[in-house]
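All protein chains of the complex are present and in place, except for one that has been dropped.
Going in written order, the chains are labelled A, B and C, and every chain counts its residues from 1.
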Amino acid sequence: MSRAAPLPELFASMLRIRRIEEAIARRYPEGEMRCPVHFCIGQEAVPAAVCGQLARADRVFSGHRSHGHYLAKGGDLVAMLAELYGRETGCARGRGGSQHLIDLDAGFVASAPILAGTIPIAVGAALSATWRRSRSVSVVFFGDGATEEGAFHESMNFAAARRLPVLFVCENNAYSVHSPMAGRQPAGRRIADMGKAYAMPAAHADGNDVAAVWRTAAEALARVRGGDGPCLLEFETYRWLEHCGPNPDDALGYRASEEVDGWRARCPIERLRREGVPGEAQERALEAKFAAEIEAAFAAARAAPMPDPRDLGAFVHPGRG
Amino acid sequence: MSRAAPLPELFASMLRIRRIEEAIARRYPEGEMRCPVHFCIGQEAVPAAVCGQLARADRVFSGHRSHGHYLAKGGDLVAMLAELYGRETGCARGRGGSQHLIDLDAGFVASAPILAGTIPIAVGAALSATWRRSRSVSVVFFGDGATEEGAFHESMNFAAARRLPVLFVCENNAYSVHSPMAGRQPAGRRIADMGKAYAMPAAHADGNDVAAVWRTAAEALARVRGGDGPCLLEFETYRWLEHCGPNPDDALGYRASEEVDGWRARCPIERLRREGVPGEAQERALEAKFAAEIEAAFAAARAAPMPDPRDLGAFVHPGRG
Amino acid sequence: MRARTFAQAIHEGLAQAMAEDPRVCLMGPGVPGPTGIFGTTTGLAERFGAERVMDMPSSEQAMTGFALGATLDGYRPVVVHMRVDFAVLAMDQMVNQVAKWHFMYGGRLRAPIVFRLIVGRGWGQGPQHSQSLQAWFAHVPGFKVAMPASPRDAKGLLVAAIRDDSPVVLVEHRWLYGLSGDVPETLYETPLGVARIARPGRHATVAATSYMVIEALRAADRLAALGIEIEVVDMRSLVPLDVSTLCESVARTGHLVVADTGSVAFGAGAEIAATAAERAFAHLRRAPVRIGLPHYPSPTAPALADAYFPRAVDIERALATLLDVDPARLPAEDPPHGRWRDTPDPSFRGPY
Partner (left out) sequence: MRARTFAQAIHEGLAQAMAEDPRVCLMGPGVPGPTGIFGTTTGLAERFGAERVMDMPSSEQAMTGFALGATLDGYRPVVVHMRVDFAVLAMDQMVNQVAKWHFMYGGRLRAPIVFRLIVGRGWGQGPQHSQSLQAWFAHVPGFKVAMPASPRDAKGLLVAAIRDDSPVVLVEHRWLYGLSGDVPETLYETPLGVARIARPGRHATVAATSYMVIEALRAADRLAALGIEIEVVDMRSLVPLDVSTLCESVARTGHLVVADTGSVAFGAGAEIAATAAERAFAHLRRAPVRIGLPHYPSPTAPALADAYFPRAVDIERALATLLDVDPARLPAEDPPHGRWRDTPDPSFRGPY
């Protein structure tokens, strides 16, 4: 049986993601992070609670909105910021930017912005894990929009057919860019219901309730690790800022302001705080620690060298392995 | 309510398809029909019973194994044979061959061999039918293998999201070329269960029981026509011959001979005959009629002119419409 | 002169074509949304209704089939991809079905669909958001392919594409959207398959596509100060390719530089250069030269991206070599408006 949700740690993990995202948002308008950035502010509970119970050897994959997953899985902060700043020391050596995070040491394999693009790759990693008789699992995060892509179906079908150790985690924030669910997906069914198409266990939970996410993921991970094949999880959550970029976008009018306010009131961090987790003193300590870490990380990232334009042709073809 | 299955007519429709396919198979080794041909012998019940209750304005789409659907929908026999013979009078003027049948007058819009390729097109036709406030429905036939393609999922999702008048008909003959279901699709669920992923009504029936197919399709068509959105149907059936070509392929060993024999014993035509439908005299009359029709059709198709090689560049770009 | 931006010109072309022909409809994720595909579709849903200006799920492959199916009822869909890279998910329907639709049913069906594919260059769009794959579509029989470089042609080619009964791929470059120019108010066509002499000259021809026309015009401007007269041919269409305008220009100048927005290798420039070598061989005084992307994926970091994307200066250098001009005589390149050259003009602001 899995342990109960370690709420103080989850609080810390969420708060850290929030503070890092806020720091990026604050500095983004300076125009030195010259790549599209998709913030996960408001959605921190899912990365924290899912990645919080993964081993280093477990492999995580994500999409365009990947900062939280990368950080919660233990991805190196300086390397991530350096990547956003287009530095040679970036986790992808500046070639990828915010949408191509990677930290193999932490088991964060790859994020990529083409919707659903990393889903089959995660399944392939699970397939080869079974060949190696490894116990590591693949976890892939994606949005509600990504489930509309054919590659999602092909991946679910194969993972179920071969009973592969993959956890499919959908962060349903009800929008794909500015498009609501209506018209994009059938009414009257949850994304989790798609599990039935593949005889795949699936569950649904409030993605802003970190304890609920933890429990739901714990059960699913136990199944997946136990060799019972893949699971699909759907967590309902909400993005606070604009689809891409550091600002709110309430002025666009595609989301009712009551809706936005309602979800802001359901802040996953505030929720724990209201329950007294982790306590004021601890929170102050965390804030101080993260502030120092973040400042140092920005300084290190910004001090790092730019890639040399003469290396433009590097990494196109590897040398022989 | 829909009328009861008109068994004598369905018998005639199935027998006609069978005799035409047999005639093609008999002449195929002469080497004059120079294109890949996928025979539907053994699978005649589904085309007969589904297309048998469609109006001319209803639009049918199919894949590589399309002869039965074309014929049952009322496609012109001479034009189909001429197409197989690569003649200018072929339904696709010889440009397409067996895998690109078309008869717009009969409402058989298009077949094409890329798996799942016509599924989204059928959905698009249903979409524009709703724009025109037309009552015609789209019916698309595909195999079990085609459901593994992403385009199937994307099409189901959209048809359900917009409640479009489409009937998705899967002919599950348990194989994709030589590959059995195991390993390709999850165990423990039917293809019809995939409807649940889209909150789409779905049903499953014995595809060799023409009355059952009729009833199942009738119910679904009533829903679809009634504006209640799409339905998914799965019919289990079996192909008697090799995947592509006119011969049995028992020697390849991918299908147990008991399995093949078992399904041959469940011949949909023989089944009706055993029930006394349509009766010996009627059957003799049908045989005579079809034999004459088929002989005349082959003669007409073979007498038709080949395309002129100077017209190679025709139909690449249409003139202005 | 009626000044409109490239984006406004597209908007106007769409609105007028939809007003003219009720069968024209738009589809794509975000098409009716509040930001309206960089402003090119804003307000059209309100004006023409949600049925004709359709939001779509992220199902690029099937969406193409939906458009194709709708042509059966006479509709003429304009399908929009916010990035060329997303159309890569739709290649089966585009190439195996749409491009061959008329042919493979012996002329009994037609696929009058326009695909608006937007090249998303700059501001770290990176490897998966800034490809320029026009050569692919041009290689597939059945498509027509056009690449507007001016506001006037953005509207005119779009209108021609919508009225054409073939499937037409329009490649729109993001860096042109803010460009202003004369756009007639009437509903006019820029014919597909006709190139345009964007600037006459007698010493060398630069045959350019899309945004590279702008860079070629800059190069021509700057070389004019040295007394060198460059003829800039805006190819406008790849299929049909206007071989005569190209070859006549080369016949006049004797020199050819091809500048395309995509990868040089096996790219659109290869066809243009090969065509000139075949059809204007006797007129070529020197070997043709191709300018475009090196054979590397598109990097995100501006320090790399600035070196990756070709500019006027690269065209100037190629011309200098062809024309035996001492490269030291070339004017110095203008400094970037900021630290980097990854945005088209100073008024542009991120994220994108």
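Please note the rule applied: contacts are C-beta pairs under 8 Å (C-beta built on N, C-alpha and C of every residue); 3 or more make two chains touch, one makes a residue touch a chain.
Just so you know, these numbers come straight off a predicted model, no measurement behind them.
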Among shown chains, those touching the left-out chain: A, B, C
Contact partner of the left-out chain, one of B:I114, B:A174 or B:A199: B:I114
Contact residue for the chain not shown (choose from B:C244, B:V260, B:L286 or B:A300): B:C244
Sole contact to the chain not displayed, among C:Q128, C:T190 or C:T205: C:Q128
Absent-chain contact - pick from B:P47, B:G145, B:P201 or B:P268: B:G145
Where the unshown chain meets chain B, residue by residue: 28, 31, 34-37, 86-87, 90, 92, 94-100, 112-117, 145-146, 148-150, 176-179, 183-185, 244-246, 252-254, 306-309, 311-313, 316
For chain A, the residues touching the chain missing from this view: 59, 90-96, 100, 102, 104, 109-110, 112, 114, 117-129, 131-132, 134, 138, 150-151, 154-155, 157-158, 161, 314-321
Where the missing chain touches chain C, by residue: 61, 85, 88-89, 91-92, 95-96, 99-100, 103-104, 126-128, 131, 133, 135-136, 138-142, 238-239, 241, 262-263, 265-271, 273-274, 277-279, 281-282, 284, 286-290, 293-297, 299
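Definition applied: only the chains that are shown with their structure count from here on.
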Separation of chain B from chain A in steps, with touching chains one step apart: 1
Inter-chain centre distance, chain A versus chain C - centres from mean C-alpha coordinates, in Å: 35
Multi-chain contact residues (two or more partners), chain C: 56-57, 59, 61-62
Set of chain A residues in contact with two or more other chains: 148-150, 183-185
